[in-house]
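Sharing a structure, written as structure tokens. Questions coming.
Excluded from the complex is one protein chain; the other protein chains are retained at their positions.
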Amino acid sequence: MGARVFAATLGQDVRLALAQAGGTLMPLMFFLVVLALFPLGLGSDSALLTRVAPAVAWVAALLAALLALDRLFGADFEDGTLDQLVTAGAPVALVALAKTLAHWLVTALPLVVASPIAGILFQLDGDAIARLALSLALGTPALSAIGTLGAALTVMVRRGGVLVPILVLPLLVPVLIFGVGAAAGGAQAMQAFYFVGALSMGALVVGPVATAAALRLAVA
Amino acid sequence: MSEFFAMGGYGAYIWPCYGLTLIGMVALAGWSFAKQRRLTREAERLKALGKESRQ
């Protein structure tokens, strides 16, 4: 049953997101618009842009990923799907993991793929562009996992949209720090890459378990 | 005495710190104490009312 529920949840979420083009494209557009704003605010000094690029790209990715969390469980909660899953004794943690994976595929992966554009806009060289993309690829699963938890905790709140970033962003401080550290390069970059990967793995374990507890609570 | 308040020229930093901490801690303690007393009395009042109406 576990595998079937997992596949069904994942498939449905990805299909839904692809059907309404907004699902994938809007966070991506948001990411690119925010990136384009920074040179306009900071000026076109290429040394400065190169220096701030990892941090700017990471913060923009963080915010773009959170943007898509708003309705992650909303529809399932309102139409009773969530209720059914829990009362049917489905492994809720697997459902949560499927949701996390769907969020990553639909929202985070496009950001990773688009991150070289950020590198070009901020005049990064090839190595720096690769580091940025790789750090985002390693770190975004943690964003998806903790973000899913935030969405599950606020599913009972009618206007949970603003609450999610308040709950989630402080928890993601380590991911941001090590992600930027890895993308920025230097002597400590290798270490930072390990930490980002470790954080993502940890978040993929803790996140779905906590999300399951929150979902059970929501439908109880 | 004034030497004590001047704090070697750093009075402007030290006193506001102590003052603010004092205000915050006294306000929190006062609020918590008053809330606790008000609710405990309210509970006793309601309990007494309940006993009365049952007799």
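Order of writing sets the chain letters: A and B. Residues in each chain are counted from 1.
To be clear about the criterion, a contact is a pair of C-beta atoms (placed from the backbone, for glycine too) under 8 Å apart; a residue touches a chain by one contact, two chains touch by 3 or more.
Following the convention adopted for this analysis, contacts and distances are computed from a predicted model.
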Among "Sulfate ABC transporter substrate-binding protein", "NADH-quinone oxidoreductase subunit K", "Xanthine dehydrogenase" or "Heme exporter protein C", the UniProt name of the subunit that does not appear here: "Heme exporter protein C"
Given A:P39, A:G139, A:G181 or A:G197, the one touching the chain that is not displayed: A:G181
Touch residues of chain A, complete complex, unshown partner: 146, 149, 153-154, 156-157, 160, 163, 166-167, 169-171, 173-174, 177-178, 181, 186, 188, 195, 199, 206, 210, 213-214, 217-218, 220
Touching residues on chain B - with respect to the absent chain: 4, 7-10, 13-14, 16-18, 20-21, 24-25, 28-29, 32-33, 35-36, 39-40, 42-43, 46-47, 49-50, 53
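Definition applied: only the chains that are shown with their structure count from here on.
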Inter-chain centre distance, chain A versus chain B - centres from mean C-alpha coordinates, in Å: 43
